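What follows is one structure encoded as structure tokens, with my remarks underneath.
Here the complex is missing a single protein chain, while all its other protein chains stay put.
Our next item is chain A:
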Amino acid sequence: MKNQSVTNNIDWITILLFIILVIMGWLNIYSASLPLEETSIFDIDQIYGKQILFICLTIPLVLVVLTVDAKIYEKYAFVFYIIGLVSLLGLFVFGKTIKGQTNWYSIGGFTLQPSEFVKTSTALLLAKYLSDVQVNLKNFNDQLKAFVIMGVPLLLILVHDTGTAMIFVALIFVLYREGLPSWYLWTGFSAILLFFMALLIEPHFVLIIAFAIISIQFLLSKRINRNPIASAVIFVLIAGFTYSVDFVYDNVLEAHQKDRINVLFGENVDLKNEGYNLNQSMIAIGSGGWFGKGFLEGTQTKGGFVPEQHTDYIFTTVGEEWGFVGAIVVIALFISLFLRIIYLAENQKTKFSRVYGYCVATFLFAHFIVNISMLIRLFPTIGVPLPFFSYGGSSLFAFSILLFIFIKMDANKVNEW
């Protein structure tokens, strides 16, 4: 069968959402980085000028991605993965440190963050591995291999950048979609819940609650399903975990990580130091009201009260200048994009492109939810960019490549059988 033209089958809805988000993102970056004196919007010395350059560079980049034969991505997935790992390892030797994180390569005045691109290569290899007909995630060996594919880049990134590393954990949803037993999710979810409960209330109370829940579950289940040993083991595990949280909190977490948890709970927060960012972020968003203060009219944005506003805190500009209505529009656009990608993924003919599409949706969603939740005190502060919105060449290029590889696969599905 003759290959049909790619452009005929491209999903324009996804591309339209992408374009709107990038433009909205730029408008907010413009507002957040506008200097007091008049300048041209193409001024390359200004942050918004640079972002225009990045957006322009994205166009040939995605065109290349769309023209390359879709098979390449599956065929060379392992090669991409290895290149990704090498680029992470290279940071230990050639890495440039920016704001305490050695995440960057410096190339001729521009910096490049390899961890952003490693998401794509990891997604490709994971998709390739899971699409193997012999792989069954019910088997422990196959689970282990999948975890290794996720885990190696995660650990390499964790050394310098906790936030991005945490994003990789979200891939567990992809594994679950492909057959990972559900207790992994439940265990993970319970562990997170227990962690925060143990910090918030006395460990003894946590244990009493856990004991009560286990007892009720035991008594309510059918006699034949009752397993006293299993219940006892679970309880002991919970107890051990709960009491070790204090230890972890005191001895493993670093001071700034503890601060972020304290800030989340609003405990003994110094609004001039560790609490400053979150407080300013909430003031900017909270003062927006229904319709916001208007484009370029945000007092907090103009005054530069929110630090890193053009990068991780870009959504505060949306909240302040565009208000509740504007924020809802932006959120709706993101949600539409995620659901569209999942919908397309579910309709892929090959398992490889389905898993990859799922990885794309998961990564984008994880960034979105972590980024916005931290601004409105729903989640501890973790520095990850808002896809397509936040300032930065690396993240824009990487998210665009991530997305457009999937668009290419999707457009190519007519050639699959």
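Simple rule for what comes next: a contact is a pair of C-beta atoms (placed from the backbone, for glycine too) under 8 Å apart; a residue touches a chain by one contact, two chains touch by 3 or more; residues count from 1.
The rule is simple: contacts and distances are computed from a predicted model.
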Hidden chain of the complex, named as in its UniProt record, picked from "von Willebrand factor A", "Iron ABC transporter permease", "NADH-quinone oxidoreductase subunit F" or "Penicillin-binding protein 2": "Penicillin-binding protein 2"
Omitted-chain contact residue, chosen from A:T162, A:S287 or A:T350: A:S287
Option touching the unshown chain, where A:W104, A:F305 or A:F388 are the choices: A:F305
Touch with the omitted chain, as defined above, among A:Y176, A:F218, A:F235 or A:F295: A:Y176
Among A:T14, A:Q143, A:T362 or A:S395, residue touching the chain not depicted: A:T362
Touching residues on chain A - with respect to the absent chain: 36, 173, 176-177, 179, 280, 282-290, 297, 299-300, 302-305, 319-320, 323-324, 327-328, 331-332, 335, 338-339, 342, 346, 358, 361-362, 365, 369, 372-373, 376, 378
